[in-house]
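Here the complex is missing a single protein chain, while all its other protein chains stay put.
And then chain A:
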């Protein structure tokens, strides 16, 4: 089965969807077979391992935010279960925007 995901960096704990996947579709993530529970659009992230609450989400080999809940293998990773760790940006932006 051809993979429908791209892993950008070997250290990442998410993979990126390359072709739209419907809920119920069988896919491989890494070496593992998995049945998607939700529909995933191109460019969206899926957990390639279990990620605990508060753990960093790693893409490009670096943290791009952290989990706001426990995330299971194969689960969609998006605004509903992760957040930005980049709070200083907003503080600074509001300051320079005065």
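The rule is simple: contacts are C-beta pairs under 8 Å (C-beta built on N, C-alpha and C of every residue); 3 or more make two chains touch, one makes a residue touch a chain; residues count from 1.
Just so it is clear, contacts and distances are computed from a predicted model.
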{"item": "Options \"Cell division protein FtsW\", \"Glutathione transport system permease protein GsiC\", \"Hydrolase\" or \"CRISPR-associated exonuclease Cas4\": UniProt name of the undisplayed chain", "value": "\"Hydrolase\""}
{"item": "Contact partner of the left-out chain, one of A:36, A:51 or A:77", "value": "A:77"}
{"item": "Missing-chain contacts mapped onto chain A", "value": "2-4, 6, 8-9, 16-19, 41-45, 57, 59-65, 77-79, 82-86, 89, 92-93, 96-97"}
